[in-house]
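Notes to accompany the following structure.
Note that this complex is displayed minus one protein chain, with the remaining chains in position.
Chain IDs A and B follow the sequence of writing; residue 1 opens each chain.
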Amino acid sequence: MSFISYLVNGLSLGSVYAIIALGYTMVYGIAKMLNFAHGDVIMIGAYMALISLTQLGLPVLPAILVAVVVCTVLGVVIERVAYRPLRDASSSLAVLITAIGVSYLLQNTALLIFGANTQSFPSVIKWSGVSLAGGRLNISGVTIVTIAACLVIMIFLTLFVQKSKPGQAMRAVSEDRGAAQLMGINVNGTIAMTFAIGSALAAVAGVLLCSAYPTLDPYTGAMPGIKAFVAAVFGGIGSISGAFIGGLLLGIIEILGRAYISSQMADAIVFAVLIIVLLVKPTGLLGKKIQEKV
Amino acid sequence: MAALLDVKNLGISFGGLRAVNGFDISIEKEELYGLIGPNGAGKTTVFNLLTGVYKPDSGKILLDGQDITGKKTIDISKAGIARTFQNIRLFKQLSALDNVKAGLHNKHHYSTMAGILRLPSYRRVEKEMDEQAMELLKVFDLEQEAHLTAANLPYGKQRRLEIARALATEPKLLLLDEPAAGMNPNETGELMDMIQFVRENFHMTILLIEHDMKLVSGICERLTVLNFGEVLAHGKTSDVLNDPQVITAYLGE
Partner (left out) sequence: MLKKLKTMKKTTRSSMITYAIVIVAFIVMQALTYTGNLSSLLQGLLVPLCTYVILAVSLNLVVGILGELSLGHAGFMCVGAFSSAFFSKCMRDVITVAPLRFFLALLIGIAVAAVFGIIIGIPVLRLKGDYLAIVTLAFGEIIKNLVNVLFIGVDSNGFHFSTKDVMGLNMEADGTVIVNGPQGITGTPKDSTFLIGTILVLITLFIVINLTNSRDGRAIMAIRDNRIAAESIGINVTKYKLMAFTISAALAGAAGVLYAHNLSTLSANTNNFGYNMSISILVFVVLGGIGSIRGSMIAAVILTLLPELLRGFADYRMLIYAIVLILMMLFNWAPKAIEWREKYLSFGKRKKEAVK
(Lines give C-alpha, C1' and ligand atoms only; values in the text may rest on other atoms or scores of the structure.)
Protein backbone atom coordinates (compact mmCIF):
# COMPACT_ATOMS: atom_id res chain seq x y z
CA MET A 1 0.00 0.00 0.00
CA SER A 2 2.84 2.39 0.76
CA PHE A 3 3.90 2.22 -2.89
CA ILE A 4 0.48 3.41 -4.01
CA SER A 5 0.47 6.17 -1.48
CA TYR A 6 3.92 7.31 -2.69
CA LEU A 7 2.57 7.19 -6.21
CA VAL A 8 -0.35 9.43 -5.26
CA ASN A 9 1.99 11.85 -3.49
CA GLY A 10 4.19 11.83 -6.55
CA LEU A 11 1.19 12.64 -8.75
CA SER A 12 0.32 15.52 -6.47
CA LEU A 13 3.82 17.00 -6.46
CA GLY A 14 4.01 16.28 -10.17
CA SER A 15 0.80 18.23 -10.72
CA VAL A 16 2.39 21.29 -9.12
CA TYR A 17 5.46 20.84 -11.31
CA ALA A 18 3.20 20.47 -14.32
CA ILE A 19 1.41 23.76 -13.61
CA ILE A 20 4.74 25.58 -13.22
CA ALA A 21 6.16 23.79 -16.26
CA LEU A 22 3.22 25.04 -18.34
CA GLY A 23 4.37 28.59 -17.64
CA TYR A 24 7.93 27.76 -18.65
CA THR A 25 6.98 25.91 -21.75
CA MET A 26 4.56 28.54 -23.06
CA VAL A 27 7.06 31.34 -22.55
CA TYR A 28 9.82 29.28 -24.10
CA GLY A 29 7.67 28.33 -27.03
CA ILE A 30 6.69 31.89 -27.80
CA ALA A 31 9.46 34.19 -26.59
CA LYS A 32 12.19 31.54 -27.14
CA MET A 33 13.64 32.36 -23.77
CA LEU A 34 14.21 30.51 -20.54
CA ASN A 35 12.44 32.61 -17.91
CA PHE A 36 14.64 31.82 -14.98
CA ALA A 37 12.59 34.04 -12.69
CA HIS A 38 9.46 31.96 -13.16
CA GLY A 39 10.10 29.98 -9.97
CA ASP A 40 10.37 33.16 -7.95
CA VAL A 41 7.04 34.40 -9.21
CA ILE A 42 5.64 31.30 -7.49
CA MET A 43 7.18 32.46 -4.24
CA ILE A 44 5.75 35.97 -4.63
CA GLY A 45 2.33 34.42 -5.33
CA ALA A 46 2.54 32.35 -2.17
CA TYR A 47 3.50 35.38 -0.07
CA MET A 48 0.62 37.38 -1.52
CA ALA A 49 -1.82 34.61 -0.65
CA LEU A 50 -0.31 34.34 2.83
CA ILE A 51 -0.65 38.06 3.50
CA SER A 52 -4.20 38.13 2.17
CA LEU A 53 -5.16 35.21 4.40
CA THR A 54 -3.43 36.20 7.62
CA GLN A 55 -3.00 39.98 7.62
CA LEU A 56 -6.01 41.03 5.55
CA GLY A 57 -8.16 38.18 6.78
CA LEU A 58 -9.57 37.44 3.34
CA PRO A 59 -11.35 34.13 2.63
CA VAL A 60 -9.47 31.54 0.57
CA LEU A 61 -10.74 32.24 -2.94
CA PRO A 62 -10.31 36.06 -2.84
CA ALA A 63 -6.84 35.50 -1.36
CA ILE A 64 -5.90 33.29 -4.29
CA LEU A 65 -7.34 35.90 -6.61
CA VAL A 66 -5.11 38.58 -5.07
CA ALA A 67 -2.08 36.34 -5.62
CA VAL A 68 -3.08 35.69 -9.22
CA VAL A 69 -3.61 39.37 -9.99
CA VAL A 70 -0.33 40.48 -8.40
CA CYS A 71 1.66 37.76 -10.21
CA THR A 72 0.02 38.49 -13.54
CA VAL A 73 0.95 42.15 -13.28
CA LEU A 74 4.43 41.21 -12.10
CA GLY A 75 4.96 38.85 -15.02
CA VAL A 76 3.89 41.45 -17.56
CA VAL A 77 6.06 44.15 -15.97
CA ILE A 78 9.11 41.87 -15.92
CA GLU A 79 8.63 41.04 -19.58
CA ARG A 80 8.19 44.68 -20.54
CA VAL A 81 11.10 46.10 -18.53
CA ALA A 82 13.73 43.38 -18.51
CA TYR A 83 13.12 40.99 -21.39
CA ARG A 84 11.55 42.89 -24.27
CA PRO A 85 14.50 45.28 -24.79
CA LEU A 86 16.74 42.25 -25.23
CA ARG A 87 14.51 40.29 -27.56
CA ASP A 88 16.62 41.11 -30.61
CA ALA A 89 19.99 41.09 -28.84
CA SER A 90 22.84 39.56 -30.79
CA SER A 91 23.53 36.95 -28.11
CA SER A 92 20.83 34.71 -26.70
CA LEU A 93 22.80 34.53 -23.47
CA ALA A 94 21.94 38.17 -22.78
CA VAL A 95 18.30 37.57 -21.94
CA LEU A 96 19.11 34.41 -19.98
CA ILE A 97 21.55 36.27 -17.75
CA THR A 98 19.01 39.06 -17.32
CA ALA A 99 16.42 36.50 -16.28
CA ILE A 100 18.83 35.20 -13.66
CA GLY A 101 19.18 38.79 -12.48
CA VAL A 102 15.40 39.14 -12.21
CA SER A 103 15.24 35.90 -10.24
CA TYR A 104 17.79 37.30 -7.79
CA LEU A 105 15.98 40.59 -7.62
CA LEU A 106 12.71 38.91 -6.64
CA GLN A 107 14.35 36.66 -4.05
CA ASN A 108 16.24 39.46 -2.39
CA THR A 109 13.36 41.89 -2.47
CA ALA A 110 11.27 39.25 -0.73
CA LEU A 111 14.10 38.74 1.71
CA LEU A 112 14.09 42.42 2.64
CA ILE A 113 10.30 42.73 2.87
CA PHE A 114 9.31 39.42 4.42
CA GLY A 115 12.56 38.47 6.17
CA ALA A 116 14.56 35.28 5.96
CA ASN A 117 12.45 33.40 8.50
CA THR A 118 10.46 30.45 7.30
CA GLN A 119 6.76 31.16 7.73
CA SER A 120 4.14 28.52 8.09
CA PHE A 121 1.47 28.55 5.45
CA PRO A 122 -2.13 28.05 6.63
CA SER A 123 -4.04 25.21 5.07
CA VAL A 124 -6.33 26.57 2.40
CA ILE A 125 -8.03 23.27 1.80
CA LYS A 126 -10.01 22.22 4.84
CA TRP A 127 -11.25 18.97 3.35
CA SER A 128 -9.53 16.04 5.05
CA GLY A 129 -9.63 13.84 1.98
CA VAL A 130 -10.68 10.27 1.46
CA SER A 131 -9.74 7.01 3.04
CA LEU A 132 -9.60 3.93 0.83
CA ALA A 133 -8.98 0.23 1.25
CA GLY A 134 -10.34 0.17 4.75
CA GLY A 135 -8.22 3.05 6.02
CA ARG A 136 -4.95 1.66 4.72
CA LEU A 137 -4.69 4.29 1.98
CA ASN A 138 -5.40 7.90 2.93
CA ILE A 139 -5.42 10.54 0.27
CA SER A 140 -5.47 14.08 1.63
CA GLY A 141 -7.75 16.80 0.36
CA VAL A 142 -4.80 18.91 -0.79
CA THR A 143 -3.57 16.05 -2.94
CA ILE A 144 -6.92 15.57 -4.62
CA VAL A 145 -7.48 19.28 -5.18
CA THR A 146 -3.97 19.72 -6.60
CA ILE A 147 -4.35 16.89 -9.09
CA ALA A 148 -7.82 18.11 -10.05
CA ALA A 149 -6.61 21.71 -10.47
CA CYS A 150 -3.80 20.55 -12.70
CA LEU A 151 -6.18 18.57 -14.91
CA VAL A 152 -8.60 21.49 -15.23
CA ILE A 153 -5.83 23.96 -16.07
CA MET A 154 -4.31 21.60 -18.58
CA ILE A 155 -7.60 20.99 -20.40
CA PHE A 156 -8.49 24.68 -20.34
CA LEU A 157 -5.11 25.74 -21.72
CA THR A 158 -5.17 23.17 -24.50
CA LEU A 159 -8.60 24.37 -25.59
CA PHE A 160 -7.51 27.98 -25.31
CA VAL A 161 -4.44 27.51 -27.48
CA GLN A 162 -6.23 25.33 -30.04
CA LYS A 163 -9.57 27.06 -30.37
CA SER A 164 -9.45 30.71 -29.30
CA LYS A 165 -8.29 33.62 -31.40
CA PRO A 166 -5.54 34.75 -28.96
CA GLY A 167 -4.46 31.11 -28.70
CA GLN A 168 -4.04 30.93 -32.45
CA ALA A 169 -2.03 34.15 -32.35
CA MET A 170 0.21 32.52 -29.78
CA ARG A 171 0.79 29.53 -32.00
CA ALA A 172 1.53 31.77 -34.95
CA VAL A 173 4.08 33.82 -32.99
CA SER A 174 5.74 30.68 -31.72
CA GLU A 175 5.98 29.30 -35.26
CA ASP A 176 7.46 32.39 -36.87
CA ARG A 177 7.53 35.75 -35.12
CA GLY A 178 8.38 37.75 -38.23
CA ALA A 179 5.68 36.18 -40.36
CA ALA A 180 3.12 36.61 -37.58
CA GLN A 181 3.95 40.31 -37.42
CA LEU A 182 3.46 40.62 -41.18
CA MET A 183 0.08 38.93 -40.86
CA GLY A 184 -0.98 41.74 -38.55
CA ILE A 185 -0.67 39.84 -35.28
CA ASN A 186 0.28 42.00 -32.31
CA VAL A 187 3.48 40.20 -31.38
CA ASN A 188 4.29 42.32 -28.32
CA GLY A 189 0.78 41.90 -27.01
CA THR A 190 0.79 38.17 -27.59
CA ILE A 191 4.09 37.70 -25.78
CA ALA A 192 2.88 39.88 -22.90
CA MET A 193 -0.29 37.79 -22.71
CA THR A 194 1.79 34.61 -22.56
CA PHE A 195 3.75 35.98 -19.64
CA ALA A 196 0.49 37.00 -17.97
CA ILE A 197 -0.98 33.50 -18.28
CA GLY A 198 2.26 31.85 -17.18
CA SER A 199 2.54 34.10 -14.13
CA ALA A 200 -1.09 33.61 -13.16
CA LEU A 201 -0.48 29.86 -13.26
CA ALA A 202 2.62 30.38 -11.14
CA ALA A 203 0.48 32.05 -8.47
CA VAL A 204 -1.89 29.08 -8.41
CA ALA A 205 1.07 26.72 -8.26
CA GLY A 206 2.52 28.72 -5.38
CA VAL A 207 -0.65 28.36 -3.31
CA LEU A 208 -0.93 24.64 -4.08
CA LEU A 209 2.74 24.00 -3.37
CA CYS A 210 2.61 25.79 -0.03
CA SER A 211 -0.60 23.98 0.90
CA ALA A 212 1.05 20.63 0.37
CA TYR A 213 4.39 21.64 1.93
CA PRO A 214 3.26 24.36 4.34
CA THR A 215 6.44 26.40 4.71
CA LEU A 216 7.39 29.56 2.90
CA ASP A 217 10.62 31.56 2.63
CA PRO A 218 12.15 33.74 -0.11
CA TYR A 219 13.85 30.73 -1.69
CA THR A 220 10.78 28.48 -1.73
CA GLY A 221 10.22 28.98 -5.45
CA ALA A 222 13.76 28.51 -6.69
CA MET A 223 14.11 24.74 -6.50
CA PRO A 224 10.57 23.85 -7.66
CA GLY A 225 11.09 26.39 -10.45
CA ILE A 226 14.24 24.71 -11.68
CA LYS A 227 12.67 21.27 -11.32
CA ALA A 228 9.63 22.39 -13.26
CA PHE A 229 11.95 23.52 -15.99
CA VAL A 230 13.46 20.04 -15.91
CA ALA A 231 9.91 18.73 -16.29
CA ALA A 232 9.27 21.00 -19.26
CA VAL A 233 12.46 19.83 -20.95
CA PHE A 234 11.63 16.24 -20.07
CA GLY A 235 8.26 16.46 -21.78
CA GLY A 236 9.57 18.48 -24.71
CA ILE A 237 9.82 22.20 -24.31
CA GLY A 238 7.15 24.19 -26.13
CA SER A 239 4.59 21.42 -25.82
CA ILE A 240 1.67 21.80 -23.40
CA SER A 241 0.92 18.10 -23.10
CA GLY A 242 4.67 17.54 -22.79
CA ALA A 243 4.83 19.82 -19.75
CA PHE A 244 1.92 17.91 -18.22
CA ILE A 245 3.45 14.48 -18.73
CA GLY A 246 6.95 15.67 -17.83
CA GLY A 247 5.68 17.27 -14.63
CA LEU A 248 3.80 14.19 -13.49
CA LEU A 249 6.69 11.84 -14.27
CA LEU A 250 9.20 14.05 -12.52
CA GLY A 251 7.03 14.31 -9.40
CA ILE A 252 6.69 10.54 -9.25
CA ILE A 253 10.42 10.01 -9.83
CA GLU A 254 11.27 12.46 -7.09
CA ILE A 255 8.91 10.97 -4.47
CA LEU A 256 9.88 7.38 -5.29
CA GLY A 257 13.56 8.32 -5.28
CA ARG A 258 13.14 9.99 -1.91
CA ALA A 259 11.35 6.93 -0.55
CA TYR A 260 13.39 4.09 -1.98
CA ILE A 261 16.85 5.45 -2.76
CA SER A 262 17.88 8.34 -0.53
CA SER A 263 16.06 11.39 0.73
CA GLN A 264 19.20 13.50 0.59
CA MET A 265 19.82 12.49 -2.99
CA ALA A 266 16.35 13.28 -4.30
CA ASP A 267 17.43 16.54 -5.96
CA ALA A 268 20.48 14.90 -7.48
CA ILE A 269 18.22 12.19 -8.94
CA VAL A 270 15.94 14.79 -10.53
CA PHE A 271 18.91 16.56 -12.08
CA ALA A 272 20.35 13.28 -13.28
CA VAL A 273 17.04 12.67 -15.08
CA LEU A 274 17.41 16.02 -16.82
CA ILE A 275 20.94 15.25 -17.94
CA ILE A 276 20.01 11.83 -19.25
CA VAL A 277 16.97 13.14 -21.12
CA LEU A 278 18.93 15.95 -22.73
CA LEU A 279 21.70 13.64 -23.82
CA VAL A 280 19.50 10.85 -25.11
CA LYS A 281 16.62 12.85 -26.56
CA PRO A 282 17.42 16.58 -26.40
CA THR A 283 13.98 17.54 -27.66
CA GLY A 284 12.21 15.71 -24.81
CA LEU A 285 9.45 13.14 -24.99
CA LEU A 286 7.04 15.15 -27.15
CA GLY A 287 9.28 17.86 -28.57
CA LYS A 288 9.84 18.76 -32.20
CA LYS A 289 13.21 18.52 -33.90
CA ILE A 290 14.68 21.82 -34.96
CA GLN A 291 17.31 21.96 -37.66
CA GLU A 292 19.71 24.84 -37.93
CA LYS A 293 19.62 26.73 -41.23
CA VAL A 294 22.90 26.98 -43.11
CA MET B 1 42.43 13.55 -67.08
CA ALA B 2 40.18 12.65 -64.15
CA ALA B 3 37.91 15.38 -62.90
CA LEU B 4 38.79 17.17 -59.66
CA LEU B 5 35.24 16.91 -58.40
CA ASP B 6 33.09 14.05 -59.56
CA VAL B 7 29.58 13.78 -58.16
CA LYS B 8 27.16 11.04 -59.13
CA ASN B 9 23.48 10.66 -58.37
CA LEU B 10 23.58 12.81 -55.21
CA GLY B 11 20.29 13.13 -53.32
CA ILE B 12 18.72 14.06 -50.00
CA SER B 13 15.20 14.26 -48.59
CA PHE B 14 13.90 16.44 -45.76
CA GLY B 15 10.81 14.83 -44.35
CA GLY B 16 8.83 13.95 -47.45
CA LEU B 17 10.48 16.56 -49.63
CA ARG B 18 13.12 15.42 -52.12
CA ALA B 19 15.33 18.54 -51.96
CA VAL B 20 18.04 17.27 -54.28
CA ASN B 21 17.68 14.28 -56.56
CA GLY B 22 20.10 12.52 -58.92
CA PHE B 23 22.53 15.41 -58.95
CA ASP B 24 25.61 14.93 -61.18
CA ILE B 25 28.49 17.26 -61.75
CA SER B 26 32.04 16.88 -62.99
CA ILE B 27 34.52 19.73 -62.65
CA GLU B 28 38.00 19.78 -64.16
CA LYS B 29 41.08 21.16 -62.40
CA GLU B 30 41.32 24.96 -62.51
CA GLU B 31 37.88 25.25 -64.00
CA LEU B 32 35.52 28.09 -63.08
CA TYR B 33 32.14 26.45 -62.90
CA GLY B 34 28.72 27.97 -62.22
CA LEU B 35 25.72 26.41 -60.51
CA ILE B 36 22.56 28.35 -61.29
CA GLY B 37 18.85 27.91 -60.93
CA PRO B 38 15.72 29.63 -59.63
CA ASN B 39 15.27 30.32 -55.92
CA GLY B 40 14.62 27.17 -53.92
CA ALA B 41 16.08 24.92 -56.62
CA GLY B 42 18.41 23.30 -54.08
CA LYS B 43 21.71 25.00 -54.95
CA THR B 44 22.77 25.76 -51.38
CA THR B 45 21.64 22.28 -50.37
CA VAL B 46 24.13 20.91 -52.92
CA PHE B 47 26.88 22.96 -51.24
CA ASN B 48 25.78 21.67 -47.85
CA LEU B 49 25.95 18.12 -49.18
CA LEU B 50 29.39 18.67 -50.70
CA THR B 51 30.75 20.11 -47.43
CA GLY B 52 29.20 17.54 -45.10
CA VAL B 53 26.72 19.86 -43.40
CA TYR B 54 24.07 17.39 -44.56
CA LYS B 55 24.64 13.69 -45.13
CA PRO B 56 23.39 12.59 -48.55
CA ASP B 57 21.01 9.63 -48.59
CA SER B 58 22.16 8.59 -52.04
CA GLY B 59 25.04 9.12 -54.41
CA LYS B 60 28.79 9.52 -54.35
CA ILE B 61 31.20 12.46 -54.08
CA LEU B 62 34.78 12.05 -55.30
CA LEU B 63 37.31 14.80 -54.71
CA ASP B 64 40.54 14.27 -56.62
CA GLY B 65 39.77 10.55 -56.68
CA GLN B 66 39.13 10.39 -52.92
CA ASP B 67 35.68 9.33 -51.72
CA ILE B 68 34.37 11.98 -49.33
CA THR B 69 30.70 10.97 -49.35
CA GLY B 70 29.06 11.39 -45.95
CA LYS B 71 32.22 12.56 -44.23
CA LYS B 72 32.18 15.21 -41.52
CA THR B 73 32.59 18.88 -42.40
CA ILE B 74 35.95 19.09 -40.67
CA ASP B 75 37.32 16.09 -42.61
CA ILE B 76 36.02 17.48 -45.87
CA SER B 77 37.78 20.74 -45.10
CA LYS B 78 40.98 18.79 -44.54
CA ALA B 79 40.37 16.85 -47.77
CA GLY B 80 40.36 20.16 -49.61
CA ILE B 81 36.96 21.82 -49.99
CA ALA B 82 36.46 25.35 -48.67
CA ARG B 83 33.36 27.48 -48.97
CA THR B 84 31.70 30.80 -48.35
CA PHE B 85 28.13 31.24 -47.18
CA GLN B 86 25.09 32.89 -48.71
CA ASN B 87 24.42 34.77 -45.47
CA ILE B 88 27.94 35.84 -44.53
CA ARG B 89 29.41 33.84 -41.66
CA LEU B 90 32.49 35.65 -40.45
CA PHE B 91 34.01 35.49 -36.99
CA LYS B 92 32.45 38.82 -36.18
CA GLN B 93 34.35 39.80 -33.08
CA LEU B 94 37.75 38.86 -34.49
CA SER B 95 39.87 41.16 -36.62
CA ALA B 96 40.04 40.62 -40.37
CA LEU B 97 43.58 39.32 -39.89
CA ASP B 98 42.48 36.81 -37.24
CA ASN B 99 39.65 35.62 -39.48
CA VAL B 100 42.19 34.66 -42.11
CA LYS B 101 44.57 33.24 -39.50
CA ALA B 102 41.73 31.04 -38.25
CA GLY B 103 41.51 29.76 -41.83
CA LEU B 104 45.21 28.86 -41.62
CA HIS B 105 44.47 26.78 -38.53
CA ASN B 106 45.24 23.36 -39.98
CA LYS B 107 48.25 24.51 -42.01
CA HIS B 108 50.34 25.76 -39.09
CA HIS B 109 50.84 24.00 -35.80
CA TYR B 110 52.29 24.53 -32.38
CA SER B 111 51.20 22.91 -29.15
CA THR B 112 48.82 24.44 -26.63
CA MET B 113 51.70 24.55 -24.16
CA ALA B 114 53.90 26.41 -26.63
CA GLY B 115 51.09 28.95 -27.02
CA ILE B 116 50.61 29.47 -23.29
CA LEU B 117 54.33 29.58 -22.49
CA ARG B 118 55.19 31.67 -25.59
CA LEU B 119 57.89 29.23 -26.67
CA PRO B 120 60.02 29.99 -29.75
CA SER B 121 57.80 27.77 -31.90
CA TYR B 122 54.87 30.04 -30.99
CA ARG B 123 56.70 33.17 -32.11
CA ARG B 124 57.98 31.59 -35.32
CA VAL B 125 54.68 30.05 -36.42
CA GLU B 126 52.63 33.12 -35.50
CA LYS B 127 54.98 35.24 -37.62
CA GLU B 128 54.55 32.89 -40.58
CA MET B 129 50.79 33.00 -40.13
CA ASP B 130 50.80 36.80 -39.95
CA GLU B 131 52.77 37.06 -43.18
CA GLN B 132 50.69 34.55 -45.06
CA ALA B 133 47.43 36.07 -43.86
CA MET B 134 48.55 39.57 -44.84
CA GLU B 135 49.35 38.32 -48.34
CA LEU B 136 45.87 36.90 -48.69
CA LEU B 137 44.34 40.12 -47.40
CA LYS B 138 46.35 42.00 -50.03
CA VAL B 139 44.89 39.87 -52.81
CA PHE B 140 41.45 41.02 -51.73
CA ASP B 141 42.52 44.60 -51.14
CA LEU B 142 41.89 44.35 -47.41
CA GLU B 143 45.35 45.00 -45.95
CA GLN B 144 44.27 48.41 -44.67
CA GLU B 145 41.48 46.76 -42.71
CA ALA B 146 43.62 43.94 -41.25
CA HIS B 147 43.16 45.06 -37.66
CA LEU B 148 39.53 46.11 -37.89
CA THR B 149 36.87 43.94 -36.32
CA ALA B 150 35.15 41.91 -39.03
CA ALA B 151 31.68 43.05 -37.96
CA ASN B 152 32.68 46.67 -38.63
CA LEU B 153 33.70 46.09 -42.26
CA PRO B 154 31.39 47.25 -45.01
CA TYR B 155 29.31 44.54 -46.65
CA GLY B 156 31.35 44.09 -49.83
CA LYS B 157 34.57 43.75 -47.85
CA GLN B 158 32.98 41.17 -45.56
CA ARG B 159 32.18 39.06 -48.62
CA ARG B 160 35.76 39.35 -49.82
CA LEU B 161 37.14 38.55 -46.37
CA GLU B 162 35.09 35.37 -46.35
CA ILE B 163 36.71 34.27 -49.61
CA ALA B 164 40.16 35.10 -48.21
CA ARG B 165 39.44 32.98 -45.14
CA ALA B 166 38.29 30.05 -47.29
CA LEU B 167 41.43 30.32 -49.43
CA ALA B 168 43.59 30.27 -46.32
CA THR B 169 42.71 26.60 -45.83
CA GLU B 170 44.57 25.96 -49.12
CA PRO B 171 41.68 24.05 -50.68
CA LYS B 172 41.64 22.13 -53.92
CA LEU B 173 38.10 23.27 -54.58
CA LEU B 174 36.55 26.58 -53.59
CA LEU B 175 32.78 26.88 -53.29
CA LEU B 176 31.34 30.40 -53.44
CA ASP B 177 27.69 30.82 -52.45
CA GLU B 178 26.37 33.96 -54.15
CA PRO B 179 29.59 35.96 -53.80
CA ALA B 180 28.10 39.03 -55.50
CA ALA B 181 24.84 39.12 -53.56
CA GLY B 182 24.08 42.64 -52.40
CA MET B 183 26.96 44.22 -54.33
CA ASN B 184 26.61 47.15 -56.70
CA PRO B 185 27.77 46.72 -60.34
CA ASN B 186 31.09 48.38 -59.54
CA GLU B 187 31.84 46.02 -56.66
CA THR B 188 30.70 43.05 -58.73
CA GLY B 189 33.18 44.03 -61.43
CA GLU B 190 36.02 44.14 -58.90
CA LEU B 191 34.92 40.82 -57.48
CA MET B 192 34.97 39.21 -60.93
CA ASP B 193 38.58 40.35 -61.36
CA MET B 194 39.49 38.95 -57.95
CA ILE B 195 37.92 35.58 -58.68
CA GLN B 196 39.81 35.40 -61.98
CA PHE B 197 43.01 36.40 -60.20
CA VAL B 198 42.56 33.71 -57.55
CA ARG B 199 41.93 31.06 -60.18
CA GLU B 200 45.06 31.96 -62.12
CA ASN B 201 47.47 32.69 -59.28
CA PHE B 202 46.38 29.96 -56.88
CA HIS B 203 45.53 27.48 -59.66
CA MET B 204 42.18 27.16 -57.98
CA THR B 205 39.15 25.21 -59.06
CA ILE B 206 36.02 27.20 -58.30
CA LEU B 207 32.34 26.27 -58.19
CA LEU B 208 30.04 29.19 -57.62
CA ILE B 209 26.34 29.79 -57.11
CA GLU B 210 25.20 33.10 -58.51
CA HIS B 211 22.10 34.93 -59.63
CA ASP B 212 23.95 37.81 -61.26
CA MET B 213 23.95 36.70 -64.93
CA LYS B 214 26.56 39.27 -65.85
CA LEU B 215 29.01 37.63 -63.47
CA VAL B 216 28.04 34.12 -64.51
CA SER B 217 28.35 34.75 -68.24
CA GLY B 218 31.45 36.88 -67.66
CA ILE B 219 33.64 34.37 -65.85
CA CYS B 220 32.10 30.89 -65.75
CA GLU B 221 33.25 28.44 -68.40
CA ARG B 222 30.61 25.83 -67.80
CA LEU B 223 27.28 25.77 -66.02
CA THR B 224 24.91 23.36 -64.40
CA VAL B 225 21.30 24.44 -64.06
CA LEU B 226 19.29 23.11 -61.16
CA ASN B 227 15.50 23.19 -61.04
CA PHE B 228 13.30 21.59 -58.37
CA GLY B 229 16.31 19.71 -57.03
CA GLU B 230 17.16 18.10 -60.36
CA VAL B 231 19.70 18.91 -63.03
CA LEU B 232 18.02 20.68 -65.92
CA ALA B 233 21.07 21.27 -68.09
CA HIS B 234 24.85 20.92 -68.20
CA GLY B 235 27.30 22.50 -70.59
CA LYS B 236 29.19 25.51 -71.87
CA THR B 237 27.94 28.78 -70.44
CA SER B 238 26.75 30.27 -73.73
CA ASP B 239 24.97 27.06 -74.79
CA VAL B 240 23.24 26.63 -71.47
CA LEU B 241 22.07 30.23 -71.26
CA ASN B 242 20.51 29.94 -74.72
CA ASP B 243 18.80 26.65 -73.97
CA PRO B 244 15.03 27.27 -74.30
CA GLN B 245 14.36 24.84 -71.41
CA VAL B 246 16.56 26.93 -69.11
CA ILE B 247 14.95 30.15 -70.20
CA THR B 248 11.53 28.71 -69.47
CA ALA B 249 12.64 27.59 -66.01
CA TYR B 250 13.80 31.10 -65.21
CA LEU B 251 11.00 33.10 -66.78
CA GLY B 252 8.16 30.64 -66.19
CA GLU B 253 5.84 29.22 -68.77
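The rule is simple: a contact is a pair of C-beta atoms (placed from the backbone, for glycine too) under 8 Å apart; a residue touches a chain by one contact, two chains touch by 3 or more.
Since the structure is predicted, the reported quantities are computational estimates derived from the model, not experimental observations.
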| item | value |
| --- | --- |
| Visible chains that the absent chain touches, using the contact criterion stated earlier | A, B |
| Residue in contact with the excluded chain [from A:Leu56, A:Val77, A:Ile97 or A:Met183] | A:Ile97 |
| Chain not shown: contacting residue from B:Ser26, B:Ser58, B:Thr149 or B:Ser217 | B:Thr149 |
| Residue, one of B:Lys43, B:Arg83, B:Arg160 or B:Arg222, that touches the chain absent here | B:Arg83 |
| Subunit A residues touching the omitted chain (full complex) | 33-34, 82, 85-86, 88-98, 100-105, 107-109, 111-112, 222, 226, 229-230, 233, 262, 264-265, 267-268, 271-272, 274-275, 278-279, 282, 292, 294 |
| Residues in subunit B touching the chain absent from view | 51, 53, 73-74, 77-78, 82-83, 85, 89-95, 98, 101-103, 105-106, 108-110, 112, 115-118, 122, 125-126, 129, 149, 151-152, 165-166, 168-169 |
